[in-house]
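Inspection log for the structure reproduced underneath, given as structure tokens.
All protein chains but one are shown at their positions in the complex.
By letter and in written order, the chains are A, B and C; residue numbering begins at 1 in each of them.
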Amino acid sequence: MLGQSLQLLFAGVAQGCVYALVALGFVLIYKATETVNFAQGDMMMLGAFFGLTAATILGWPYWATILFAITVMAVIGMGLERVVLRPVLGYPTFTVVMITIGIGYVIRGIVTMVPGWGTETHALPTPFGNGVVRIGGAVIAVEQIAVIGMTAALVAALFLFFRFAKLGVAMQATSQNQLAAYYMGIPVQRVNMMIWGLSAGVAAFGGILLAPVAFVHSNMGFIGLKAFPAAVLGGFGSVPGAIVGGLIIGIVESFAGFHLAEGFKDVAAYVVVLAVLLVRPSGIFGETVSKKV
Amino acid sequence: MGAVLELANVESSYGPVQALRGVSLTVPEGKIVTVLGANGAGKTTTLKTISGIIAPRKGQVKFRGEEIQGRAPDRIVRAGLVQVPEGREVFPLLSVEDNLRMGAYTRRDADGVAQDLAMVFGYFPILRERARQEAGQLSGGQQQMLAIARALLARPSVVLMDEPSLGLSPKLTKEIFDIILRINRERGVTILLVEQNAHMALKVADYGYVLEVGRIVMEDTGARLAEKEDIREFYLGMKSGGVRGERRWKRKKLWR
Amino acid sequence: MTFFAVENLGVRFGGVVAVDGVSFEVKQGEVYTIIGPNGAGKTTIFNLIGLIYRPTSGRISFEGRELEGAPHHVAERGIARTFQNIELFEHATVLQNLLIGRHRHRRTSLAEEILFLPRVRRAELAQRAAVEKVIDLLELAHHRDSMVAGLPYGVRKVVELGRALATEPRLILLDEPSSGLNPEETDDMAFWIEDMKKELGITVLMVEHDMNLVSRVSDRVLALNEGRVIAEGTPAEVQSHPAVVEAYLGGDD
Partner (left out) sequence: MRFLFKTDYDQDIRLFQHGGQMFWYGLLAVVLIAAPFLVSEYVLSQMQFVCIYAIVGLGLMLLVGYTGQISLGHAAFLAVGAYTEALLQSKGVPFVLSISCAALFAAAIGVIVGLPALRLKGIYLAIATLAFNVIVEEIITRWDAVTGGSRGMHLKAVQLFGYPLTSDASFYYLCLALTALACLALINILRSPTGRAFVAIRDSEISASCMGVNLAKYKTMSFALSAALTGVGGALYAHKVAFITPEQFTLLTSIELVTIVIIGGIGSLHGAVLGAAFIIVLPQLISMAKDFLPEGAPAAGVQSVVFGLILITFIIFEPLGLYGRWIKIRTYFQVFPFYRRGTFQRQRAYLKSERLR
């Protein structure tokens, strides 16, 4: 019984890490631009496809694949900022949100049109093999441990970046008051470009980590819809919040899928997020500051 | 001493509304120049046009002989020209200290920044006390101090100040003007000052312009402007009661 | 019965005590001014009166009854306010802004409004007439149909005053009414404050830094520092109080 619970817990944590990664992408963009990137899931999918291409067609090793996917996606992210988002810089958040929805449509459509990608499901080979580790009666795949480990490392790096690096702070400053950022000599447009590159890179990384768990598919991006509640649950704009939110949702889903009737698993995430928001309207780690008048 | 900042026939507008109708003014190196004018005369627009927040429709803005109109604001800051915006333009969710660090965004000399940080904490001890607090939680006046301190951290050679005394207590207003004089005298910083408190502004200014409805209508040294009848009446609030009495009677009638 | 009273009011945010045991009374028909250094807690007191913040201690009573509930209950009791940093409805015209001030005098129901019955039309015309009086008083006529977003600071300040007056309050809270105004506009503000008091019978509670304006219009002044009362009395008394000079006015130099 305990073993089984532990098993479910680990499965949930691994799945939760994936949600957390996608949620992180959301939070990053939000922290730096105050917009919600609805194309985050699709960017992740695109990153996974680039990784897939590098791994299967070019035959590159896993680490090179990751690097390749991140680089390509970062460039795409910056390109998107330059071409599509810069013209609406300074417009209300909702305008930008609608643009990201449009970007999502375009990416999903393009992927189905690329020969070799199409609408089939692909598997991405990983170097972690099929090994398992046994902890107290639970069986955990090495793959899952790798996912958890890499997520943790990325989160730590990003957290430090936003807390201490001048550029990281400048990104937040830009989102909070663009005008003041200009007055301080922060190159707002360049900072914005970097944030989109960064977030697309994180999306690619997430896509590749996700590949062994969820397979590479053109609808893989819809996982973004699960990551939303994760990001909100933790408190939008908080890096640790994205992780905690992702983990909670992963674990809840894992247990709900086992213990509750069919169908509950899919809505569990949403029920949880509604329940938490009722108690804490800004999520678990969300800032509760109110406007000063 | 040459002119560090020159505006020639600058016209700016918000959409179809023209706010500046050909403003020309000169700010000499190392001086304090003030621009007086009623609300809506275009003072803030003038400053925003200089710092690149608004692109002028016509005319030139020259900074050290180089035309800077239409340039991105961050490049203008890098050139050494920083504006202290009116009101509470702080980064509300960053700590006070991070706000100040952002002021020094364009600088690479860590030691100099640390020195200047100590200096502004000396000017405004309350900011040191609140260094870890989110700037959005400061009171209105404290945010104003933060905005001024933050601009000083960029170590600019020219500062544009938009209503530095807005919402500050009489004591702090005096202190702010002392600080303005000090950075001007001790560090040779050139200052272009826009201020409702014309008393204070004319006291510290070497030279003054009067802006009305988007045009410069008068200019002279600070001391001479303070002597002029019109200035005394409209900007310093020293006027005879006769005109007022009449208006008052009219107002009563309108209300009933 | 005291008109308006604050007793032992206190509030802390996190560890910081923002207001610490402040008590004062405002008599009906007077102009009562709160002065004090920046961060002394003046605006916080306004926000406590407006029930935007919850006090940690003390009580506020208006016309013999305690103020409680949500901010709109305060407005319904006949207390209106302006904001230090101007909180207007930016994407609406001056007229619409003032009409929102009439909200507490709304008498029609949603169902009637959906059908726009003659009764609704009559009510609207009456509201409009009431607003026009305020427009006349504050000389806002030629800004009537302008969008607030495009107006200069000084005019917005007056619009905000107008919106507060449109509620026909018995007590009005003015947060730095003259900040950002030039001497001429400040002069107008002084006249309007006197008009409110004498002609309209509105009691005024204000926070202000311009000591000329304060001594000209105030009946009594309260000085705060670091959340505590340091002096109370006539403008002249408070201005010459050593603690006030020390903390707020600064010595002459």
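The definition used in the following text is that a residue touches a chain if its C-beta (ideal position, glycine included) is under 8 Å from a C-beta of that chain, and two chains touch if they have at least 3 such contacts.
Please read all numbers here as calculations on a predicted model, not as lab measurements.
Visitor: Of C:L99, C:L161 or C:I230, which sits in contact with the chain we cannot see?
Guide: Touching the chain that is not displayed is residue C:L99.
Visitor: Which one touches the absent chain: A:G12, A:G104, A:G168 or A:P212?
Guide: Spelled out, the listed residue whose C-beta touches the missing chain is A:G104.
Visitor: Quick one: which of C:F4, C:F24, C:F62 or C:F83 touches the chain that's been left out?
Guide: Final answer for the missing-chain contact: C:F83.
Visitor: Just one of C:V16, C:A70 or C:A243 touches the chain that is missing; which is it?
Guide: Within the whole complex, the residue contacting the unshown chain is C:A70.
Visitor: Contacts of chain A with the missing chain: which residues?
Guide: Here the touching residues of chain A are 30, 34, 36, 84, 87-95, 98-99, 101-113, 118-119, 175-179, 182, 225, 228-229, 232, 236-237, 263, 266-267, 269-271, 273-274, 277-278, 281-283, 286-287, 289-293.
Visitor: When the complex is taken as a whole, what residues of chain C touch the one chain not shown?
Guide: Its contact residues with the unshown chain are 50, 52, 70-72, 74-76, 80-81, 83, 87-92, 95-96, 99-104, 106, 108, 110, 113-116, 120-121, 124-125, 127-129, 132, 163, 167.
Throughout what follows, only the chains that are shown with their structure count from here on.
Visitor: Could you please state the distance in Å, as a whole number, between where the Cα atoms of chain B are centred and where those of chain C are centred?
Guide: Here chain B and chain C have centroids separated by 28 Å.
Visitor: Rounded to the nearest whole Å, what is the centre-to-centre distance of chain A and chain C, using the mean of the C-alpha atoms as each centre?
Guide: 47
Visitor: Using the average of all C-alpha atoms in each chain as its centre, how far is it in Å between chain A and chain B?
Guide: Once rounded, the distance between the two centres reads 44 Å.
Visitor: List, in ascending order, every residue of chain B touching at least 2 other chains.
Guide: In chain B, the residues touching two or more other chains are 137, 140.
Visitor: Of all the residues in chain C, which ones touch at least 2 other chains?
Guide: 43, 84-85
Visitor: Flag every residue of chain B that touches chain A in the complex, lowest number first.
Guide: 51-53, 72-74, 76-78, 82-85, 89-94, 98-99, 101-103, 105-106, 134, 136-137, 140, 147, 150-151, 154
Visitor: Where on chain C does chain B make contact in their complex?
Guide: Touching chain B: residues 13, 35-39, 43-44, 84-85, 133, 136-137, 139, 150-155, 176, 179-187, 191, 195, 199, 209, 211-212, 247-250, 253 of chain C.
Visitor: What residues on chain A touch chain B, complex-wise?
Guide: Touching chain B: residues 166, 169-170, 172-173, 176-177, 179-189, 287, 289, 292 of chain A.
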